[in-house]
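Below are the structure tokens for one structure; questions will follow.
Of the protein chains in this complex, all but one are displayed in their positions.
Moving on to chain A:
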Amino acid sequence: MALRFEILGKFNRARAARLTLPHFVCQTPLFMPVGTQGTIKGLTTSQLEDIGCQIILGNTYHLALRPTSVLIDELGGLHKFMNWPRGLLTDSGGFQMVSLLHLADITEQGVTFQSPVDGKPMLLTPEESIQIQNRIGADIIMALDDVVRTTITGPRIEEAMYRTLRWIDRCIAAHERPHDQNLFGIVQGGLDPVLRDICVKGLVDRKLPGYAIGGLAGGEDKDSFWRVVAQCTAALPEDKPRYVMGVGYPLDIVVCSALGADMYDCVYPTRTARFGTALVPEGVLKLKHQAMSDDTQPIDPTCECMVCKNYSRAYIHCLVTKDAMGSQLLSYHNLFYMLKLSRDLHSSIVNGQFPEFVCNFLQKMFPKGDVPQWVCNAMEVAGIDITSCCSPFPLSLIDSQAATVKFSRKNSIKMVHTKD
């Protein structure tokens, strides 16, 4: 094991911790921006340090294709290659293959796929995934798992869960750098509590340095989503980091943190920036919207980032989707927003003000008190009283309105509550 996980503060299930990795001492809860090909689109590594990024996620599948893990290894590892002194995490590559390549197929041996280079059939085994990740050299590496969509039902879910357990042993056996890289196991089992329970137990028996909750953020309904997170976080060991893969939206991160999760990753903040959308406490702001062309306020008047301190919505509006600078500046703001959210979660837990933070967050996002029912349900399980920010009216009535687009005041902030 090459990490230390020390809990600094708790509120019921929520925890704030110090996660010491070979390259960086992190504070959790934390959000990891996705730097697919050894860079976060449009930002320099010093900008990422400036805005408080602690761990960058790299995609093994992409890095193995270009520049190849052998080259990265030869040049001294990914940290050195991209000049990133802080934490790195690589995924197993399996998920990317299954989601990006049409002809990927999973067998007991591994993930078979057609090479995007020459079209030849290829095989990624658990051993190979770990070997590649050993060469890339991230602080945290992920086990190859058998990924299935959460929306799929039936025996395939069970097969995938058991295969994930069989593969974890092959991953552990293949791992050559356990003293400077941490192998995380991934809990699978779809939306079935029995399968999830078997998987958690199986992985915990292996005494891994950390655990991920996989197979979520794939289109399942929100109530199923948070229940799986709640079940897994409750069953995972207290003294190990818990990473919810592919999450997500600011609201999801707040809910998962309340339920005891510590780490998140998602392409959403940078991807949505490239489409001209900014994350703001009220939800999202569509900078492409015509109303922005004469709006002289910053993107988020409460944001302290370089972009909000200097630029108006009107100026960003004339850049977005036309100039590279538009996505550079919006990505900067969006990542700043996510990293600030991580810091706020951490400090509010440490300072014993977590419920106040959650209420404040929900109040801004749902000023009419129309907090979605799934959030209320999750918060009840998390032991966070949010009645002060929920409207006294029957929620089911307002919930249907919340899903529609709203225009607030004169600045017509377009708020779309992420409801997927």
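To be clear about the criterion, a residue touches a chain if its C-beta (ideal position, glycine included) is under 8 Å from a C-beta of that chain, and two chains touch if they have at least 3 such contacts; residues count from 1.
Operating definition for what follows: contacts and distances are computed from a predicted model.
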Exercise for review: Leaving aside the chains on screen, match the unshown one to its UniProt name from "E2 ubiquitin-conjugating enzyme", "Large ribosomal subunit protein mL43", "ubiquitinyl hydrolase 1" or "Queuine tRNA-ribosyltransferase accessory subunit 2".
Suggested key: "Queuine tRNA-ribosyltransferase accessory subunit 2"
Practice item. Looking beyond the chains shown, say which of A:N12, A:Q47, A:Q131 or A:N377 touches the absent one. Key: A:Q47
Exercise for review: Write down which of A:A14, A:V111, A:L279 or A:L319 is the residue touching the left-out chain.
Suggested key: A:L319
Check your understanding: When the complex is taken as a whole, what residues of chain A touch the one chain not shown?
Key -> 37-39, 41-47, 50, 62, 66-67, 71, 74-76, 81-83, 293-296, 306, 309-312, 314-315, 317-319, 322-325, 327-329, 332
